[in-house]
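With one protein chain withheld, the remaining protein chains of the complex are depicted in position.
Labels run A, B and C following the written order; every chain starts at residue 1.
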C-alpha cells in the first residue's frame, strides 16, 4: 500500500535528501512539495540532481492540497515550523525535522532558541524521534520531532552507557567533526569553499550549541539525575558526515558490551569489534551508524567513535524511519541503501 | 528470479561499487567474491562501509566455485583479465570491467597497452559495452567489455553528433576533469591527499591516454572514416565524478537536437534545455548522465558538457546495466538510485 | 626608501592578499586600510590570519588621509572603483584591481559590464597592467588597471604565440579551471562548501565571461586583426589557483620556442621543457607562472598548460609588481616568495 506524503520546505538540503530517499521507497509517494522562496519552480531547477524524477512543482505551503496526504515531512526553519504545523489538518501525521518540538520543556526551548514556544500544546503530543529509543511511542504518534544530527550521533554512542550505568556521568566529553551541510544551504561567509578548504574550526565552543538542550534532556531523563556533558562541534572541509569522538571514564569492556548488547538487533546501528574505530565516510549516503570502542592506556577510560551521515541517519533518513513506523510499514523500508564509498 | 553472480577482483573500487549496487538489486545475488591479495579476509575488513551486508568471504580466483554462477563481473587489472576469463567455464556469462576486450583489433590493443593480446579468439566474441549503442548485441553476448569511464563520457556527448553528421569530424576537442578514484585504489604519490588538495593537473597530454583507442575505434566506425579527436584528461581534487567539456564545430541547434532526439527514450541519459549545463555532482553515486549544449558566441561552434559518476555509469553501474540485459532482466533493474547531493 | 600605500577595499580576498605580500615587502608600508562595510574594525577581526601584524584599523574611504600616501591599491567592486578613483588626489598613484579600467574602449566596457563608464577621461590615462607586456608604460603611469585573473593566465600562454604568428588565430580554445576565491568573498549558494566538494562545473559558457573583453582587446591589438577565442572557465573544489589548458593549431616546436624565447628573461614566468606540464599547486601563494607545451598526436596541434595563483600573480601580486615599477623599485621586490607545497 502506498502512502502519500508532502514535504514542506523541500528546497533545503534535508528536503532534497527526503526526495532522494523517497524516490526508491516502495511505499511512499510524494504528493506535494512546498518551498516558499522557490514556489513555482520545478524541483529540477532547484536541485538538478533530481531531474530524472517525476515530481510535483514547488508551491507555497498555503497552496498545498492536504486532502489525500497521509503524512507531512516538515523541513522548515525552527520557529516557522511550529506555526506551520499548528495549522495542518489534524488527520495529517507529521514528522518535523526542525528543532521546534525536540525539547519537552518550553522553558528549555526558550533558553536555547531565544524565544517563547508558540505551540506548547502541540509540544505535549510530540514524541522525540530517536527511533531506536522511542520506537513504540513513535509508532503511535501524530507528531514526531526529528532529533538534531549532532544530538543523534552523541546519543547513539553515549545513551546505552548511561542506561547501563557504566560510565562516570560527570566526565563525559564529546568532540564532534561535521561537514558543511550540517549548517544548511543558506549562503554564509564561513561556509564558503574558499574559507573551508584546508581549514577546520571549532564553533559554539563552551556549551553554547543548541543540541546541548537535547543532550541535557535525554541524558538526564535516562540517568534520573542531571547530566551535563561537554560538547564541542568542529566544521571540517567535507559536505556530508559526522564523526564524534567521546571520552568517557568507565571499564572499556563493559562499555563495549553495553553498546554491543543494546544494538545487537538494530538494523542500522553496528558496533565494531573491540579496538576498531569507524571512519566518517563508511556510512556516507546511508542510514547506518557505525560505533567503535577503544580502551585508553589509562585505566578505566575509553574512547568511543561514532559516525553517521548528518543528512541521512542524522535527519532525513531518520525521518523516513519514523514515518515508516507511523504508517505501519517495516521500519527499514526504503532505507537499506549501502553507503557510497569512496 | 534471482541470478547468482561472482565478482572477481572485488577488492578494488569498481568491485566495491558492484557490491554496493547489487546490495539493492532485486534479482542479483552475490555468490562469490575473489581478491587474490586479500584472500581470506572478510569484505568488511577491506571495505568497512559494506559491514552491514551478509557477503561471502574473499577467496582466490582458483577457489571460486563457479557451479551455480550465472555471470561473473571481472574487475581485474588489464592483462590479468584476459588470462582469467579464458579459463572461466563457458556457461558463465562475463562482464569485464578491464580494458582487455574493448579494442576489436588486437594490433590496436598492443599499440595502446604495450603487449600482445593473449586471448584474441575471446576478443572476437566480445561486445563493446556501451549499452545505449550496443543494446541488442549485449543482450545476446556471453562476454561484454565494459568501456573506459572517460571513453563512456566522451561517447555519450559526441557519438550522436557523429552519427547525425552535424559536426566537423576534424575539429573535436575533449577536455575532461575526473576525480581520483578513476585511477583506482593503488597507492601512488600523485594521488595522495597532500598532493591533490588545492591542485589540478593534466595527464596523458597530447594523445597518450589509452581511452583514445576506444574513441578512435568507435568514432571511426560510426563515421565510416578515420576520426581522431584531441583529448586531455585532468585530475581534480574529488574522489568521484567526471565532467567532460567538448568543443565542436557545427550548428548548435542541430547539435542539441541530435542529442535530445537520440536520448529521448533513454532512462539514464538526460539532455538539458538549450543553454543549460550540468555539474559533476548532479549525478554522484547514480547511473545517470546529464548533458548540456551551449552555443558559442562564434558562429557554428558549440560547447557540450557531460557528467557521469566514473564508478557507476562509468564502470560498475554500466556493468550491471549490461548484466541485466544479458540475464533477461529489465535494463534499469537496481539502477534507479537517485544521486547523492550535496 | 619606503613608500606609503593605502589599500581601498581591504576586506576582500585581494585586499587581504595585498596585506600578506606587503607584510614582507621591504619598501612598502601600509598607511591606510579602508573597507566601508567593516569600517571601525581591526583587520585581525576580519582576517584573523593577519593578527600578528601591526596594521591600521579599517576606515571608510572618506576617512582615509591621503597626505603622505604615495600609491593606492583599489580593490573595490567594479563600478564603485571608477567613482572612487575619480575622487582621489592627483598626486596619488593608483593600481586598480577591479575591472573598471581594463577595457580601453568605453563601448566595450558597457557591453561587458552592462552600464556606461562614468570616468572615460581616466580610462584614457589607464595602462593595462599585464606587467610583462606593458612594463615601460606602467613605470610611467599614474593609473594602472590590473588584469582579470583568468585574462592574465590566458594571455601568458597565448600572447607570445599571437605575437610570433605561430598559431591559427581562428582556432584558439581556452579551457580554464579555477578555485573558489576567484569569485571573491561574497556569500553565494553555488560557492558553498557543501555544493563544491566533489563537484566541478562550467560557468559563463559560450562566450559570456567578462574577461573575454580583455582577450578580444589584447589579442586583436597584438594580431592587428580581430581575434576571438573560445573560453570556458570551470569552478573546481579548491580555494586558490588557476590551471588553463589551451588548444591551438600550429607547429608545437615553434610554439614552445616562441614562449621560451619570450619569457627567457622573465623572473616570474617559467616555460617547462617540451612535453612537461605544470600542476596548479606548483605556484600556490607565489607570483610565479609555469607554462608547458605538448605536441598532440595530430600534426600541427599543441596543448599548452599554464598555472598561476589567481590571488597572487592573477591580482594582488601583479598589483605589487606594477606598484614596484611605478615607484621606481625593482620589479621583483617583495615578490620572490616560493610557492607553498604541498
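As a working rule, a contact is a pair of C-beta atoms (placed from the backbone, for glycine too) under 8 Å apart; a residue touches a chain by one contact, two chains touch by 3 or more.
In this text the structure is predicted, and so the values were computed from the model without any measurement.
The hidden chain, counted over the whole complex, makes contact with A, B, C. Looking at C:143, C:176, C:197 or C:212, the residue that reaches the missing chain in the full complex is C:197. Residue C:279 is the one among C:122, C:167 or C:279 that touches the chain missing from this view.
When the whole complex is considered, the residue among C:38, C:240, C:256 or C:313 that touches the unshown chain is C:240.
Residue-level contact of chain C with the missing chain is found at 13, 16, 19-20, 23-24, 47-53, 181, 197-198, 239-240, 267-268, 270, 272, 278-279, 281-286, 288, 290, 336-342.
Think of the hidden chain as still there; on chain A it touches residues 171, 173, 175, 177, 179, 194-195, 197-202, 205-208, 212, 228, 230, 232, 234, 236-241, 243, 245, 247, 275, 277-281, 284, 294-298, 301, 303, 305, 342. Chain B residues in contact with the hidden partner, per the touch definition given at the top, are 13, 179-181, 183, 185, 187-189, 191-198, 237-240.
Everything that follows uses one rule, which is that only the chains that are shown with their structure count from here on.
Here the two chains linked by the largest count of contacting C-beta pairs are B-C. Here the chain at the heart of the structure, going by C-alpha means, is B. Residues touching across the chain A and chain C pair largely coincide in numbering: over half of the numbers involved belong to both copies. Centre to centre, using the average C-alpha position, chain B and chain C are separated by 39 Å. Between the Cα centres of chain A and chain B there is a gap of 35 Å. Across the assembly, chain A contributes residues 13, 181, 197-198, 239-240 that each touch 2 or more other chains.
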